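Pasting a structure below so you can have a look.
One chain of protein is taken out of this complex; the other chains stay put.
Letters A and B mark the chains as written, and numbering starts fresh at 1 in each.
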Amino acid sequence: MAANPSDIPVPAEGIEALVQNRKYAAGFVTDVESERIAPGLSEDVVRLISAKKQEPEWLLEFRLKAFRRWLSMREPHWAHVEHPRIDFQAITYWSAPKSMANRPKSLDEVDPKLIETYNKLGIPLKEQEMLAGVQNVAVDVVFDSVSVATTFKQKLADAGVIFCPISEAVREHPELVKKYLGSVVPFGDNYYAALNSAVFSDGSFVFVPKGVRCPMELSTYFRINERNTGQFERTLIICEDDAQVSYLEGCTAPQRDENQLHAAVVELVALDRAEIKYSTVQNWYPGDENGVGGIYNFVTKRGDCRGRASKISWTQVETGSAITWKYPSCILRGDDSVGEFYSVALTHHRQQADTGTKMIHLGRNTKSTIVSKGISAGHGQQAYRGLVRVLEKAEGARNHTQCDSLLIGDQCGAHTFPYTEIRNPTAIIEHEATTSKIADDQLFYCRARGIGEEDAVSMIVNGFCKDVFKELPMEFAVEAQKLLQVSLEGAVG
Amino acid sequence: MTIHASYGEAFERFAAALPATERAARAAAFDTFAQRGLPDDGIERWHYTNLQPFAAQPVHLALATAAPDLSAWRLDGCDEHVWINGRALNDAAAPAPLPSLDAHAGLAGLHRAFATPGLQLTVPRDVRLDRPLHVLSVSDAREAGEMFHLAHRIRLERGAQALLIVQNIGLPGATRFSTQSLSIELAEGAQLTLVRVQDEARGTTHWLQTAADVGRDARLDVVNVDLPCETADPIPGEAAAAKASGTLIRSDWRVKLAAPGAHAELSGLFGADGRVHLDNQYEIDHAAPHGTSRQWFRGLGFGPSQAILNGRVVVQRGAQKTDSEQRIANLMLAKGAEIDAKPELEIYADDVKCAHGASCGQLDDAAVFYLRARGVPEAQARALLIYSFINDVLARVPHVALRLRLARRITARLGAGLDLSEATLSGAAA
Partner (left out) sequence: MSQLLQIENLHAEVAGKEILKGLDLAVNAGEVHAIMGPNGAGKSTLSKVLAGAEDYVVTAGTIRYQGRDLAALSAEQRAAHGIFMGFQYPVEIPGVSNMMFLKAALNAQRKERGEPELDAGDFLAWVRHRVKQMKMDPAMLSRGVNQGFSGGEKKRNEILQMLVLEPRLMVLDETDSGLDIDALKIVADGINAMRSPERATILVTHYQRLLDHVQPDVVHVLAAGRIVKSGGPELARELEEKGYGWLQQAA
């Protein structure tokens, strides 16, 4: 039932843009000379990475402890995903564009090829370009293992906000990094977090001091370019008392036939009354329609509402990756703290996702909200896995979870595994889940009104995801809608 | 994997009394147990329950005891079948095939190695049993570590109907370990209502597996009433070790809707207190199109205890037009109680209607006040509301006398007198 192209209403940016968007647009490879080490993982590799980054002794110790712990751990198998064994010795743990050997002092010194790469991806690195547009976003871009540029650093510094690559933070603000690194996700937390702690390359560091509202959105853009290279970024965001920040994360990778590993760790710390909003649009290469290639996205993201009345909000739109294994979580430690998780995850073709969240209620009157929207098409397998745990002392804890699945086609799967563990008699917990499909009569109704089938699907899907999209910053919401449309191409008919 | 030597000794004694033809299969089952041991909480399906420690404790075959006075449990108008410590009191000891279980291999092996035949029932085509069957499995452990394993088999032929009440009764005494299996097969259009009442004694470790195959347009109704040992006080005749060791009851319910139009309705009432660990695992497997399933569960956290409810619905590829709904509601009544609920969906077909909900909370203050404003004292108001909370499940017990007995027991536990006369309960609308 292919829709007649002339039936499709022409979007504002023109039919050409629509057609161009029909493939994984981020799938190109940038031809830059890279410095990379040989594949394989050993204590020597860990030392080498640390040496390349000229790290202090305490950080090397952190890495080595993590590495030793990792060696003693077993790969987790409880997730509802299947993949061949990962050969951790076949992966390259360090790769950087040669031009980064001496990190450019300013944006003007960045390799034009890299600038062009990001322009192609729609991420302008020139501050004036950004100013010309309406965007007001500071960007840190991470290319394979290193951060290549951070924009608007001065403007942020004026406000007292530190936004820089984490490797730079290790040099410039060691006391902060030392205090907070590993304090939310300990080095031995889980298999992939331990691996990350041993070999993490770069990532972003954000510190918003007491009472400061970050004057602009912060954004990091991750790109894996090199073949057989893993990306192990590490992000650390700290908001002191009464501080606020909104942080966006985007990711893409070239189209390659082999699977690549991405094992990131993100740690958020919110002190008294602080608010952190963390949004992700994850568009790693998903593999082709037969399941060849694609990123294994095994990520540990966790926020610690350490202070009273603090708030951490996760919003994610997961359209990419061959396999996603990801549970952005909140530890609601401070009394009256609030945790939120809004998620849209889409699996098409042979993609698999096992994603959800953990809300750990420790403090009194803590509240959490979970809204998860899973879309499965083709042979995609999608699982929501969520934990709501209310501990003995969490008087008055509240949670509401809404967990909906949309199925497109009869070969896909949608699964829901919610764990609720309640140990305080004053808790009020509600979990609701539904499953629906795009009904033939809905599609017919749209078509009878002149809307092409794919647009109808996209319309219905966007309606399904509305509760999550409204949590995203404007630019990301638009990007997310487009991504869904592209990702669902060919799902119906 | 440590398995206490007494298991092997018990098996040798048990096998010696078996007909030679059975020994090989039993020995193979025991070997599986010996190799695999008992499940631990590292296995996802045993996430909240660890049986492994029990494999390391001494056991011995439960002794034969005289028939106890069962009048407190007797139900009028039922055909009664009694087993005491796994031995039939009034059923002919007919040889029965070994149960095949889809469960943890080691645990299944243990059950198969030692299983003695329980109810062996076949209801012929288009026959409707006039009287309910009341199966009583009594455990009467005089010495620590007594164990027995009982296997029931029920088959309803095409269009047959029956009501089966399975009650596990533990007489106060020593610590004990028992397993029980119920293999159920419902042919086309057959209808079975199964009520299970769990009344095990303190100090019991018990595993139940019910596996049902529901045929075309057949229907299975299950009401599982899983209530706590009701007192923190010592019970006459109870060993101190039994009181100290707590109680662990794990029940697996596996219902397969094997042919089009099959229907299953599972409901459960569970409440825990006094170091009771209750783990109920329900699974409905929609393996054919047009199957419908409903699940209603109510849990009460009375006191220091852990109750787990895992309700899983699987919709297989091709099981289109499946319609499934599951509701879990839990009421936390005291500190120290933990309730873990996990309603799971695993769906591989798109034209399905599946919904589930789980909630955990307290009594509604507005409702308590409304009752008080009508003159009902607070304690009684709370009891009434708790009663109404569980009544959704209780009302599904088709045997009126049993339903009343269960209701009275719960309200007695709540400590406030409620009028539970039949007239009030039924609303006397007619």
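Basically, a contact is a pair of C-beta atoms (placed from the backbone, for glycine too) under 8 Å apart; a residue touches a chain by one contact, two chains touch by 3 or more.
Note that this is a predicted model, so its numbers are computed, not measured.
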- Looking at the whole complex, which visible chains does the left-out chain touch? B
- Message: Among B:Ser183, B:Asn224 or B:Gln380, which one touches the chain that has been omitted from the display?
- Response: B:Gln380
- Task: Pick out which of B:Thr2, B:Thr122 or B:Ser388 touches the chain that's been left out of the picture.
- Result: B:Ser388
- Tell me where the left-out chain touches subunit B, residue by residue. 364, 366-367, 369-378, 380-381, 384-385, 387-389, 391-392, 418-419, 421, 423-429
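Here, only the chains that are shown with their structure count from here on.
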- For the pair subunit A and subunit B, the C-alpha centroid-to-centroid distance in angstrom is 44
- Task: Spell out the part of subunit B that touches subunit A in their complex, as residue ranges.
- Result: 44, 301, 317-318, 320, 330, 332-335, 337-362
- In the complex, subunit A residues that touch subunit B: 78, 80, 392, 405, 407-437
